[in-house]
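The complex is shown incomplete by one protein chain, all other protein chains being positioned as in the whole.
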Amino acid sequence: MLMSRFFIHNVFILFILAHVVFADPVQRFPKPDFESGYERPILQTPDPRALTLEYLDVFVLVAALSLASYFALRKRSRRHIFVLMVFSLIYFGFWRKGCICSIGSVQNVVYALFSHAYAIPLTVVAFFAVPLIFTLFFGRTFCAAVCPLGAAQDVVVLKPIALPGWLNQMLGIIPYLYLALSVLFAATGAGFLICRYDPFVGFFRFGASFNLILFGAFMLLLGTVVARPYCRFLCPYGVLLNWMSRLSRKHLSITPSDCINCRLCEASCPFDAINKPVEAELHEKREKSIRRLSFYLVLTPVIILASGWGGSLLHIPLSRSHFSVRLAKEIKLQDEGKLRLATDETDAFRASGKSTSELYAEARDIQRRFKVGGWIFGGFLGLVFSLKLISLSVFRKQEIYEADRGDCYSCGRCFSYCPVGKEGVDLEKLKEKAEDKAKFG
Amino acid sequence: MAEKTRREFLKSGANTAAALAVGGVAGLAIGIADRGKLVWQLDPELCIQCEKCATNCVLPESAVKCVHSYSMCGYCDLCSGYLEPGAKSRDTGAENQLCPTGAIQRTFIEDPYFEYQIDKELCIGCGKCVKGCGAFGNGSLYLQVQHDRCLNCNECAIARACPAQAYKRVPAETPYILRGEEAGRYAASI
Partner (left out) sequence: MNDKKDMNTRELFYVLAKRAVIISAIFASIMAILLIANFIQTQSVDPLNSKALNQLLQSLQENPQDEVLKEQIRALDLLARKAYFTHQWQIRTGGLLLFISVLVLLISLKYISSLQAQLPNFDDSKKENPWETRLLARRFIIYAGLGLFVLAFVLGVFSRNELGEPRKKDKVTFATSKELKENWPTFRGPEGIGHAYHTNVPTTWNGATGENITWKVVVPKSGLNSPIIWKKKIYMAGADEESREVYCYDADSGDLLWTKEVNNIPGSPNEVPDVTEDTGYAAPTMATDGERVFAIYANGDLISFDLEGNRLWAKNLGLPDNHYGHSSSLFTFKEKLLVQYDTNEKKQLFAFHTVSGEQIYATPRDDVQISWASPVLVNTGARDEIILNSNPFVISYNPDNGQELWRVKCMDAEVGPSVAYADGWIYAVNEYAVLAGIKLEGTPQTVWEYEDDLSEASSPVATKDFLFLASSYGTVTCFDAKSGEVYWMHEYDEGFYSSPIVVGDKVFVMDRDGVVHIFKAAKEFEAVADNELGEKSDTIPAFMHNRIYIRGEDHLFCIGK
């Protein structure tokens, strides 16, 4: 007993004297033998959400997509779509707290393809692929009523304004940039950008950093007048959906039969996704148009190469987003005596006993990946810019009012504006509308 | 009419190609996919108790909390995880407690042993006690992500902030990285 008190006393002194020591599990004190019959409590380790519930999520996703496609293409009912959208908002948003979502799953897929250390869960693959497949068949019905981010913005649309066409086109480039950057980050293991800057997930979880909440609130406020700003000008998954939707087998149509060019639906789309008839006549000389088009066509490889080079130039600043590169830099500066301050990161590294050359090799490898990735990133953006320019130089005749296959979210807002019934013009429907209007001006 | 069918044909081909592309990417991913589920957990051996777990979780109250491997605990009277360094007396007075929220309950068992229990309602996951226990004690106190609270975000915000890179995705069947005899709980399935 005396001995143990002495021991404890010594430890007590040590306790006061000692400085920073990293915790290592060391059995410093023997395991006691209890005489009073005391039983050690059991450590409680609550289980994570069951796997079956994850599969339920996939089931709900497929069911919601099927219903959304049915409502948009067959039933042609905005009301049904709206109800389903609110359900998705509650289920995928507030109940499942916005994770995992299809938008973010792009990164998981890329990360899994480039990192051997990560085995992507099957459910995440499903969240990535199923909406794309559905879009290939029915258009972007995922955006209409399944995506919780889209739903959160859709419910706040109050007085949408039409943006100038050029602005729409220009801002429409951002999602490509965001997608390319997110893929680059995921492929190099630098992190998941899309999740990091998801503006709405903070609302779903009732908690996020202050800045993110601010960003989310701004997006929702903006969303009252500029409908679905995230979907249109940020969403990286939207890029993929856009491509799939352009090639889709079926797609929502504004009118159930033939368009009569009545112009009623002209301003009905808050997302500027209705293609209006364009007069056939040219506003400039045909030669000029052709010259411009060929110029852009010839320039395309040059643009791709130049922007690829630009992207590769960025590999040093971009690689700093990776933890290991940042750490290697700090360690290096410390060793050179240029940085005196030790950070938690450098302390942890030094305590880990890993060799600096290993760290530097890893960091350089990541930089190299960013260099290769930078070329692809830049080249891709160059291609996007070129294609955009080319598509803006091509004259395409448009005779009827039609949903833009790429941009239309299949929300069904335009249905009620169309006076045409399945069998042609529905006079009854027109009359009803007029009366309704007269009743309550 | 001929032109229309040609366009239809081209479109249908493109559609099939796109479907194959999506299927291909998904198939590649499925090839390396895990049938199960992954959850976030922190490796206590790498943890440096920087206190970032307490503040970086997306939840206002962090999903990371202190756990106690009783099998490793020395049941010390002078518990360096419970008492402030330099505490003048060994009692439950607030001036002696290391825990900022008083989440550790100290109970007398038998001379000279005391039991320490974590009140998870009060624990904020700062790891002050972990630091104390690891530096001078047996290291039976350590931090773990509590899966009844964790939302399993796609990119864990704490993992991103962790200076020791102690966070990793672990299979949901073995969702904790425990110490002592408690570790055996998941040993069979690993």
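Going in written order, the chains are labelled A and B, and every chain counts its residues from 1.
The rule we apply is simple: contacts are C-beta pairs under 8 Å (C-beta built on N, C-alpha and C of every residue); 3 or more make two chains touch, one makes a residue touch a chain.
Quantities reported herein were computed from a predicted structural model and do not represent experimental measurements.
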Selected from A:I133, A:A306, A:I400 or A:V425 as touching the chain missing from the view: A:A306
Residue among A:A363, A:A403 or A:V420 touching the omitted chain: A:A363
From A:A50, A:V302 or A:A342, residue that would touch the chain that is not displayed: A:A342
Residue of A:A50, A:L158 or A:V372 in touch with the missing chain, whole complex considered: A:L158
Touching residues (missing chain, whole complex) on chain B: 60-61, 84, 86, 88-89, 93-95, 100-102, 124, 126
For chain A, the residues touching the chain missing from this view: 19, 155-156, 158-159, 164-167, 169-170, 173, 177, 203, 206-207, 210, 263-268, 276, 278, 283-284, 303, 306-307, 310-317, 325, 328-329, 332-337, 339-342, 346-347, 350, 353, 355-358, 360, 363-364, 367, 378, 381, 385, 388-389, 392-393, 417, 437, 439-440
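The rule is simple: only the chains that are shown with their structure count from here on.
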Chain centre separation in whole Å, for chain B relative to chain A (CA means): 26
Touching residues (chain side chain B, partner chain A) in the complex: 11-12, 14-15, 18-19, 22-23, 25-26, 28-30, 32-39, 44-50, 52, 58-60, 67-78, 80, 85-86, 109-110, 112-113, 115, 117, 120, 130-131, 133-140, 142, 144, 146-148, 150-155, 157, 160, 163-165, 169, 172, 175-176, 178-180, 182, 185
Contact set on chain A toward chain B in their complex: 4, 8, 11-12, 14-16, 18, 21-32, 34-36, 38, 40-49, 51, 54, 97, 99-101, 104-105, 107-109, 112-113, 118-125, 128-129, 132-133, 136, 191-192, 195-196, 201-202, 205-209, 243-244, 247-249, 323, 343-345, 347-348, 351-352
